[in-house]
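One chain of protein is taken out of this complex; the other chains stay put.
Up next, subunit A:
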């Protein structure tokens, strides 16, 4: 099985990677004590997917609060995706937010700024 599951806690989101559809889901707040350790398997999963598969990769994110180390992990992941996109890979991010919480959309915009691949910020 190449699927990935990191169970969520009060301070970290549920992370689910579907190898077959090339989709990575993240949902919840993210302020764990050690983001690099927690997200290591997730970053490795994404890298492995981009290396071993040629199908598109999509990140489906419903993230609200991120601490600084989580921000760094996300930026590294987006940078990796950007690099692959420049090489011709199909990658995309869909970042969902509650329309009552506009602040999340503004934050997602900050992440989007340096990405030239499809990066949608979707209110719901």
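What we mean here is this: a contact is a pair of C-beta atoms (placed from the backbone, for glycine too) under 8 Å apart; a residue touches a chain by one contact, two chains touch by 3 or more; residues count from 1.
By definition in this document, contacts and distances are computed from a predicted model.
A chain of this complex does not appear here, and its UniProt-recorded name among "ABC transporter substrate-binding protein", "diguanylate cyclase", "Ferritin-like domain-containing protein" or "Methionine biosynthesis protein MetW" is "diguanylate cyclase". Contact with the chain that does not appear here is found for just one residue of A:66, A:81 or A:121, A:66. Contact with the chain not shown here comes from a single listed residue; of A:55, A:79 or A:99, that residue is A:79.
Touch with the chain omitted from the figure is made, among A:39, A:97 or A:111, by A:111. Interface residues of subunit A with the unshown chain, by the touch rule above, are 65-66, 68, 71-72, 75-76, 79, 103, 106-107, 110-111, 113-114.
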